[in-house]
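Complex shown without one protein chain; remaining protein chains in place.
Presenting subunit A:
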Amino acid sequence: MVGVGFRREFAEELISGEHIRPDFIELAPENWMNIGGYWKKILHRVVEKYLVLCHGLSLSIGSPDALDKEFLAYVKTFLQEYKVQLYSEHLSYSKCDNAHMYDLLPIPFRMDAVQHIVSRIQQVQDYLQRSLAMEIVSYYTPVAAEMSEIDFINEVVKRSGCQLLLDVNNIYVNAFNHQYDAKAFIQQLPLSSIAYIHMAGHEQVAPDLIIDTHGEPIIDPVYDLFEWTLAHLQPVPVLLERDFNIPEMAELQGEITRLKSICHKQWKLKDELVA
């Protein structure tokens, strides 16, 4: 099952289904909560047509600030209203000193941060009465790390019982930026906890730096890493993210088709997915 991130720029095309036809869509609750008017109508039409998964932006699980209970209440209502089958978020923080940053900042890889995050993930899971899938984010510099990234992630998953969202492009980006082996990294993850995969494009801005832009097509080495990864996983939903430089729908559908073909090849002996 391969979906696409729901963007206003191609909402009508998704509804018509003429040139692009994903198996599901993913949207950020923050962008659609308490919305009315034209876009509420569009949201209802797209939800009638497609299965919906949600990928949040503002939970800020790694923040030193307290969890925002009011926000969580809205998320809960939204997930129930739109019968969302999977809710994922980022292993990062986006709020500090009571100020939203609207981007994903890297958490120090430290044991006290692990304990802090585990406690918060458990609070959120208990409140929402569902498991969270936490995305391993791309990052451009380590921050005061006292443990390795892989140990940090594994501790969070083991202690919190959360699931993982594996963004294969993020792993590629991180492996390039921090000079490690992407496959070796993936092999050390708790693969049975991976509930969802993201795929996206990126931009190399310096000889030693790639930025995770979601504004370019997926490159072949990331497809290769994706295919290699699938061979080690049970079927899970796969999402194509494209947030900027939106191309013609035929191009996006081409990427969806390529992803589906890889899924089919690698998972043909297993059950075709399921959220």
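Some points to look at:
The rule we apply is simple: a residue touches a chain if its C-beta (ideal position, glycine included) is under 8 Å from a C-beta of that chain, and two chains touch if they have at least 3 such contacts; residues count from 1.
Heads up, the rule we're going with is that contacts and distances are computed from a predicted model.
Note on the omitted subunit: UniProt lists it as "DNA-binding domain-containing protein", one of the names in "Spore germination protein", "DNA-binding domain-containing protein", "Acyl carrier protein" or "Peptidase M1 membrane alanine aminopeptidase domain-containing protein". Touch with the chain that is not drawn comes from one residue among A:Ser119, A:Gln204 or A:Thr257, which is A:Ser119.
In the complete complex, the hidden chain is touched by one of A:Arg21, A:Lys76, A:His100 or A:Lys183, namely A:His100. The residue from A:Tyr82, A:Tyr127, A:Tyr140 or A:Tyr180 that touches the chain not shown here is A:Tyr140. Across the interface with the omitted chain, subunit A contributes residues 30-31, 33-41, 58, 62-64, 68, 71, 93, 95-103, 105-108, 110, 112-113, 115-116, 119, 140-145, 205, 209, 211.
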